[in-house]
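Shown here: the complex without one of its protein chains, the others still in place.
Chains here go by letter, A and B, matching the order in which they are written, and residues are numbered from 1 within each.
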Amino acid sequence: MRIQSLVMGVAATALAVTGTLSTAATVAAEELYVPSLSYRTGAFAGGGIPIANGFADYLNMLNARDGGIGGVKVNVEECETGYNAQKGVECYEATKGKGALVYNPYSTGITLQLIPKAPVDEIPILSMGYGLSAAAIGEKFPWTFTYPTSYWSQMSSILKYIDSNGGLKGKKIGFIYLDVGYGKEPIPLLDNLAPKLGFEVAKFPVGVKEMQSQGSQWLNVRKERPDWMIMWGWGAMNATAIKEAAKIRYPMDKFIGNWWSSAHADLKPVGDPGKGYLGANFSGIGTDYPALQDVIKHVVSAGNTQANPEDVGNVLYNRGLFNAVIVAEAIATAQKMTGKKVITGADMRVGLENFKLTDARLKELGLEGFTGAISGSCADHEGSGAVFIQQWDGSTFNKASDLISPMTDVVRPLLEEAANKYVADKPDWKGQTCG
Amino acid sequence: MGLLNEIFIEPFILIADIPDLFIQTLWEGFVSGILYALIALGFVLIFKASGVFNFAQGIMVVFAALALVSLHTKFGVPAWIALILAVAIMGLLAMGIERIVLRPLVGQPDAILLMATIGLTLFLQGAGETIFGGEPQSMITEELGLPTGATDWHVLGGRVTFQHLDVAAIIIAGLMVAGLALFFSKTRIGRALRAVADDHQAALSVGISLNQIWVIVWFAAGIVALVTGIMWGARSDVSFALEVIALKALAVLILGGFTSIPGAIVGGLIIGIGEKVFEVYWGGIFGGGVEAWFAYVLALIFLLFRPQGLFGEKIIERV
Partner (left out) sequence: MFYREAGQFKTSYKADQAIFPILQDRVGLGLIIVAALLVPLFGSDFLINSFMIPFLIFALASIGLNILTGYCGQLSLGTGAFMGVGAYSCYKLATIFPDVNILIHILLSGFFAAGIGCVFGLPSLRIKGLYLAITTLAAQFFLEWCFIRIPWLYNYNDSGAIEVPTRTLLSVPITGPSATPSVRYYVILAMIIGLTWIASNIIRGRIGRSWMMIRDMDIAAELMGIKPLNAKLSAFAVSSYFCGVAGALMVFMWLGAAEVESFSINVSFQVLFMVIIGGMGSLIGCFLGAAFIFGLPIFVRALPEMMGLAVNASTVDHISRMVIGALIIFFLIVEPHGFARLWQIVKEKLRNWPFPYG
């Protein structure tokens, strides 16, 4: 009897699975479909949750306040990747058929896998400040964008900051990084710039499994005695690193995290010992912007968010929101240029290449001073955006520097070289020629 | 020549050069070794009494710590009551596991029981993330009255830093092991536990209830998990990434033997100190990050020469 019912159950499940598989790919018309590859589970959820919330909340705010973009509602659908490249590709394959306009993978690993797929499926990728740095070269990567700046450009901005605070020459820079594609990304630039600018690099890889037990890495830091530390960390790695740094009495004001290593979620668990810790950032802090007030009014107060109200305005929430701003601006630009209301991925690509986020436009959007101006072009897919340095005061972040623009003259040729290298062993890679 | 130099000469020069760093390395290794030993202790307790190799010990650590933190931060329960409630939750979990998983599987081969605990791991992962959320949370260290801060010891022209928390962790771990040892040797239940560990059938025939013993053992392992979770969580964060670290306890068990409590402690210390010293002084030769596999490869070599571990019983199944 038991076995029989079990068999029936299994058969029913199988039927249902096949049933759902055949219906899953229905396409809804008259909407702007934006998939959001989020990760609300796993070791990186601490970063993934606020980003996904900020991204969804801004677009939902546009829906509630303006009735969408150009009169068409935006449909944000989340797919859980767990920061896992394989699951990310699964999400991509599952959603690309529904008219996806743009992908924001929030993972360099996933981005790397999607880059070759983008030209084939004609859906652009916006890896906002992460992903493959070489994708900044628009001629070689027509379908990939790294607004507002690439990892390499950002690293050069951080080096500039160090240079203006005591000089670079003869110094030893420690680089602690998550030992995956993301963390390794800026290493070629560091290795390249070290002899040119006269500094020394010591590298401290942190494996994903050791994220929360970094004792030996920091003992090594003590052994090497670097003058500055730069961190490319993510998820649970950040808080642990800052705690360990405090333990070995590493001076916090010589410790700079990149823009994924300096969020409220990373520093809150550390609290006071983290005082003085520096971080790079390119999106404003807090809720004192009219656009954020609109988000609070239309989405958060209305209960249409998954975000904890007190997290609104935090570094990573605003990061996700900023990403949504770029997406919305690109959609609006594409609508204007094509004259269509419901656009396609290919139109979106044109929009991403041509939108201009000037200071005046930022003010119009209610985001004055939120970030530096960005404007893309056919050749420049990173928008040469600048970053500022922020500092943790024990309870929140404050701006500690003005906008620092990257060393474009040094980085750009290196990026071009890397882009050529990427394309070299791919004979049928399609680039584009710009103006 | 260069390689030999890097293996045999440079590390020792470095040790002599910065002796305080070497002492610090030993201390860090000692502390993480104690924490590995605690996880291994949970495995040993259960393995001794029921022959089950409990793969879920790692997730139990996370689960217990998350329960404690969430009770305090999400539901506003005072820290000490939250601690008691967390203990109660681990007790309920032990009863549930015994009733639902173990009792129907009595007498199955070891591998089946192992796989059942892998299933349990997956279930607890999903349940834990559904109930407590997936994001890392900070341990309520101060609320529990655990010390923070550090003391410096100036020695050999440098300094060695001792975190008060680490010292507390070692004291608590020591007290717990002593308590368990007393419990095992002096109490009625403890003697029954040892009887069950020796021979299930004989224990049954003198009227010891296996089911009851199992609940107690899993409960004890749950408390060990909670203590481990608090300690480890206070050192970094409480998150699901901790679970992977718990796999290192498997290597500890190979070294120490599956059934020996002193073995778990010694094995934990060997691995903890060994991997830190190896990473800091010899890791550079391999390009760093050797900590990821040091414990397992050490265990592998150990298995080839002394499969029963340092303190294990000789009745290991061998081919």
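The criterion applied here is as follows: a residue touches a chain if its C-beta (ideal position, glycine included) is under 8 Å from a C-beta of that chain, and two chains touch if they have at least 3 such contacts.
These numbers were taken from a predicted model, which means no experiment stands behind them.
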Seminar exercise, completed: Missing-chain contact, candidates A:132, A:176 or A:265, resolves to A:132
Exercise. Out of A:173, A:208 or A:411, which touches the unshown chain?
Worked result: A:208
Problem set entry | Among B:70, B:121, B:137 or B:239, residue touching the chain not depicted | B:121
Seminar exercise, completed: Among listed residues B:30, B:162 or B:296, the absent chain is touched only by B:296
Seminar exercise, completed: Out of B:38, B:250, B:265 or B:280, only one touches the absent chain, namely B:250
For this session: Taking the full complex into account, find the residue in A:65, A:171 or A:184 that is in contact with the omitted chain.
Result: A:184
For this session: Could you list which residues of chain A touch the chain missing from the display?
Result: 2-3, 6-7, 10, 13-14, 16-17, 20-25, 38-41, 45, 78-80, 82, 84-86, 89-90, 93-94, 97, 108-109, 112-113, 116-117, 119-120, 132, 179-181, 184-185, 187-188, 207-209, 306, 418, 425-426, 428
Problem set entry | Positions on chain B where the hidden chain makes contact | 53, 100-101, 104-105, 108, 110-112, 114-116, 118-127, 129-130, 134, 244, 247, 250-251, 253-254, 258, 286-287, 289-290, 292-293, 296-297, 299-300, 303-304, 307, 316-319
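Here is the rule we go by: only the chains that are shown with their structure count from here on.
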Exercise. Cα centroid separation between chain A and chain B, in whole Å?
Worked result: 36
Exercise. In their complex, what parts of chain A are in touch with chain B?
Worked result: 40-43, 45-46, 49, 179, 203-213, 215-216, 219-220, 222-223, 235-236, 239-240, 243, 247-249, 265, 268-269
Problem set entry | Contact footprint of chain A on chain B as seen in their complex | 14, 18, 21, 24-25, 28-29, 31-32, 129, 133-138, 150, 161, 163, 232, 235-237, 239-242, 244-245, 275-276, 279-280, 283, 288-289, 291-292
